[in-house]
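Quick notes on the structure that follows.
Only one protein chain is missing from this complex, and each of the others stays in its spot.
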Amino acid sequence: MKALNIIESAYRATIEEQDDTIVWLTHAMKGAGADLGVLLRGNAVNYAALGQDAAGLAFGGWRQTQPPRLADDITALVAKGVAVYAVAEDLAERGLGPGDILNGVERVGRDSLPKLLAGYDQVWHW
Amino acid sequence: MSDKKTLTFALMDPPYESARTTTALRLIDIAVRRGYAVNVFAYEGAVLLPFARQQPHANAVHGRSVEEENHLLTKNVVAALAVEATQNGGKLDWVNCGLCVDERGAGEAIEGIRRGSPADFWKMAEASDNTLVIATR
Partner (left out) sequence: MAKYVLIETRDPFESSDVAFYHDLARRLAAEGNQVTLYLVQNGVLPARPGARTAGLEELVQAGVEVLADDFSLRERGISAGRLQAGIKPSPLDVVIDGLAEGCKVIWH
């Protein structure tokens, strides 16, 4: 069974969780042998952006030592063999050109989405 | 071919925060009434849906006592769905994501809830006829 995780929700509780919980879930399922792809859409295309830095938050005397490193997590998914796509129009709308995003993230146009979805047995929209 | 299907649902919302929870519980109700085998993977806030320490309360705005208010407690709904499943020849297998339980202090769940992980979600989905993810916003 192949499943496509469509990730739309972006930066939702990522500081508290110290991860994006769906990127994390994808890693965990991949580790358990799942055959997965990821489609970043909407604001979540920003997870492919270069230069993200959430480090340095402190609350009173408590300092966050493990901030989320979302770009690294996306790169790690690609390295594990998970196909990671990002909707091209959503990138463009957010001012993200080809030189602004991680290597290994494949841009797909909205017109290609039916074909992309057809390649998976399950499509899960997060 | 059996009419009885196996369906998996992934839920994320905590109780009392979204209409998605009601729709999810309605869907599970339909499935268990049909005698389907239903798996639920409760992720993030959804691990609080079967939290055992939920308490009903009165409603002073409407002048209702605790008994009159008969407040919906999601832990009671989950328990009722499990009973409905059994009565119709199906089952409800509810797995709470363990790390989500830990960070929320939601360890006290009603009877019948198992602790699990994303690997369980994948296994349930692979063994199901179909899976529906109801994510939070």
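By letter and in written order, the chains are A and B; residue numbering begins at 1 in each of them.
Criterion: contacts are C-beta pairs under 8 Å (C-beta built on N, C-alpha and C of every residue); 3 or more make two chains touch, one makes a residue touch a chain.
What you see is a predicted model; the values in this text were computed from it and never measured.
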{"item": "Among A:15, A:55, A:92 or A:117, residue touching the chain not depicted", "value": "A:117"}
{"item": "Interface with the undisplayed chain - residues on chain B", "value": "5, 7, 19-20, 23, 26-27, 30-31, 34, 36, 129-130, 132-135"}
{"item": "Positions on chain A where the hidden chain makes contact", "value": "6, 8, 41-42, 110-111, 113-115, 117-118, 122-125"}
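Quick note on the criterion: only the chains that are shown with their structure count from here on.
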{"item": "Mean-CA-position distance for chain B and chain A (Å)", "value": "27"}
{"item": "Complex contacts: residues of chain A adjacent to chain B", "value": "1, 3, 9, 12, 17, 21-22, 25, 28-29, 31-34, 122, 124-126"}
{"item": "Residues on chain B engaged by chain A in the complex (per definition of touch)", "value": "10, 43-44, 103, 117-119, 121-123, 125-126, 130-131, 133, 135-137"}
